[in-house]
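Shown here: the complex without one of its protein chains, the others still in place.
Here is chain A:
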Amino acid sequence: MASPGAMGNRRAAAAARHRLLPEGRVAGPMPWIIAIMMFLTVLSAAAGLGLGAAVKAMGADLAGRATVQIVEANAEQRERLSAAMAAALRKDATVRAVRPVPSAALAEQIRPWLGQDAASGDLPIPALIDIELTPGQTDAKVERLRRQLHALSPKARIEPHAAFLAPLADLLSALGWLAAGIVVLMTLATGAVVVLAARAAHDSHRGTIDVLHLMGATDVQIARLFQRRIGLDALFGGALGFACALLVILLLGARLLATGSELLSGVQLPWTSWAALAAIPMGCVLLARIAARWTVLRSLGRLL
């Protein structure tokens, strides 16, 4: 274990090294630009991850679900067919659950559009049976059931739920990919900002660098000074941007939950997504240090 004297010595040496680049002059607007970019990157990443989770949840929810419709104008016959089909479906090994939708519930759902007439019984509303299939090979099972039900009555139709919501799932998926693309672009832009900042810092400290160089400082010794300075700027900017983005995400999350929508409340972030978001500012610091080192070493490489 290092003695207090040795530790103090190391601290003094580190402080002396850090003084070689004047504090504040490298910083300039870079931390604030990184904060803005980090804010947008974290929001985009959160949107991408949230939409991805929603699509996944929707897929898991809808996979294996279908609705059987019995389109029969005669109410008595419709009831009879519905009961026969429900019984047939319950006997099928690939059907895990059968839930005939009560006609009152159906009438209630269409009442906003058709008014009280919806419950009168005069309207030929199809009978519906929700079914849940055993996992796997949903399409093949639906196709087999379609044939089976058609044999019972040509007035029976079966529609897998995934088919209804496929365009929405596709849209959410596309939005998720768009968000991922934005994250990639923002990461590239952050790297470019750091490279420009490192170049500007290198140019503005040219005199100091030349003196250090001629005194025998190695390229790595000089690059470390910039790495540290720019790493600190990125840490400040990254932490600020991340904190602001986190606040916005939490506020938006509360608003989404308040809508009560099943679909919107599916846009949730699991803990792995939170961990991924937290890794973004750390990645930013790492990226900044690598970009600064690369830029300064490249510039120094042009000197003798």
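In the analysis below, contacts are C-beta pairs under 8 Å (C-beta built on N, C-alpha and C of every residue); 3 or more make two chains touch, one makes a residue touch a chain; residues count from 1.
Going forward, contacts and distances are computed from a predicted model.
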Undepicted complex member, UniProt protein name, chosen from "Cytochrome c oxidase subunit 1", "Protein-export membrane protein SecF", "Aspartyl/glutamyl-tRNA(Asn/Gln) amidotransferase subunit C" or "Cell division ATP-binding protein FtsE": "Cell division ATP-binding protein FtsE"
Of the residues listed, A:Ala73, A:Leu188 or A:Leu214, which one is in contact with the missing chain? A:Leu214
So that we can see where the missing chain sits, which residues of chain A does it touch? 5, 9-10, 12-13, 16-17, 19-20, 22, 207-208, 210-218, 221, 301, 304
